[in-house]
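What follows is chain A.
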Amino acid sequence: MTNHYPALIVVLPLLFAFVVSGVAWVKKSLCFPLTIVGMGLSAGLSVCLLGRVATTGLVEYRMGGWETPWGIGYHVDYLNALVVTVVTVLAFINLIATRKNVVEETPEKAGAFYSLYLLFIVGLTGIVLTGDLFNLYVLLEVASLTSYALIGMGNGRAPMSALNYLFVGTVGGCFYLLGVGYLYIMTGSLNMVDVATLLPQMYHSSAVVMAFIFCLVGVGIKMAFFPLHMWLPNAYGFAPTAVGSLIAPLMTKVMVYVLIRLILTVFSVDFAFVILKMGDPMVWLSSLAIVAGAVFALAQKNLKRMFCYIIVSEIGYMMGGAWLGNNTGMTGAILHIFNDAIMTLCLFLCAGSIYYRVRGLELDRLKGLFSKMPVTMACLVAGALSIIGVPPTCGFFSKWYLISGGLEAGQYGFVAALLFSSLVNVVLFFRVIEISYYGDFEDHHGHGSSGEAVMEAPASMLVPLLIVSIGLIVVGLYTGGIVNHLINPLLLKQGFLG
Partner candidate 1 sequence: MIWELDLAILILVIVAAIGVIQVKDLLGCAILFSAYSFLMCLLWAIMGAVDVAFTEASVGAGVSTVFFVAAVFRTTRRTKD
Partner candidate 2 sequence: MKAIGLIIVVLAGALLLYSTQDFPFWGDPASPAGTHTATYYLTKAFEETSVPNVVTAVLADYRGFDTMFETGVIFCAGLGCFVLLRLSRSRDEDSYYRHVATGITLHIKSAKIPDVSSEFERIDTLWTPYDLIVKTVCRLLAPFVQLFGLYVIAHGHHSPGGGFQGGVILGASVILIAISHNMRTAIGRISEKTIHILMAVGVLLYSGIGALCILLGGNFLDYASLSRILFTNEIEARSLGILGVEVGVGITVMAVMITIYNNLSSDGRLDEGL
């Protein structure tokens, strides 16, 4: 059975998704336990897979038993295993933490909601594990389609934002498909490793260059890279709480993973940095993204929208690190995928529990929350410290790698942008903390309907939140281990010398 781990990580949530959506029509109360079981199995298996990859270096799997250029194969190395573990474990934690939000916001359709939740995870895990370019597209569409539906479930402006996201996201998917088509017409293969062996003879062909550019634009749209980020704040900001905290930490990071995978495995480092010389312009664009994200975040009056713009700026970190073209920068980018997913989940879970009690996330409604919800706010502070980059939280270490990578490459603009955005983050979070610590609590339920008094969030939300915020520090302390045992061997194997 142990050989089947890579397939089972994707297939088990899929099976459970179908069972959940069928069972919802027979017995509604079974939906949530079944979802927990499916998600938990997937998370457990991916941790086991990470353990195996750490010892053996590479796990391969052939779907249907066919050899790879003819069939679809999984080719799991350190990078896949790391990212898939983050995806499944964080989705599992989020599932437990947001149960009460789901009950409240979508009571009627809980079965369909959980089914879509599992399918979204199937999409993401499939994207991360697959070694086939077209299979990646199909799973990208699974993940995107479920996220459109999940975001559109919200009230108010959510359907309009979801429709905008759909338009933009589909164009992104189509551009990626077009890029794959260009690769296929030139090489006749769809397997990543096979394409990589066929490509070097035609590096100078304009069609291969265009294939790279189309893949880059397509993935860039999906990950909300700076000039293409317009859809993100609305889509994530207006989504239902449970959906926001699921999609925001995972979707964009997985897309950054796809980009790094394309550079490292398919097109090779030589092509991207030496032949195309894309490094400098992309780093400048990333610096712009960081600054723009930070500036937009300053202008927001809503906690969740502020976090959304912080994500835009964090995407700039990862893209910049990946394009610095040296070992340290790439290490920082991969580490930041990992860390940023945890930090973002922490922030969005805090926002979720505040929303659950206060019914609003405008900054002036946070007044006095420190006395009412001390644990939640303490976790928010932990997340904030990590975003700012204060040791010993994990955010500090990845930022350290990014900055030293920038100095090594002589990209002082990028380093300046990183420092600027850290400064802006300090301002942003101290504003939030000041309001919530010193402001007097005002009851906004108003108009006589006193409702329940605002108090600490229920334990089912607090425990996962605490786990995540302790995780921020634990991951920070184990950074050295992750870098030495997982990231360095990967970069060495891919011939990334810097």
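For the reader, a short list of remarks on this structure follows.
Keep this in mind: contacts are C-beta pairs under 8 Å (C-beta built on N, C-alpha and C of every residue); 3 or more make two chains touch, one makes a residue touch a chain; residues count from 1.
The candidate set was assembled so that all candidates are chains of the complex that A comes from, given by their letters.
These figures come from a predicted structure and were not determined experimentally.
Evaluated over the candidates 1 or 2, chain A touches in this complex the candidate numbered 2. Put simply, chain A touches candidate 2 in their complex at residues 1, 4, 7-8, 11, 14-15, 18-19, 21-22, 24-25, 61-66, 69-72, 108-109, 112-113, 115-116, 119, 122, 126, 132, 134-135, 138-139, 141-142, 145-146, 148-149, 152-153, 159, 182, 184-190, 198, 202, 205-210, 213.
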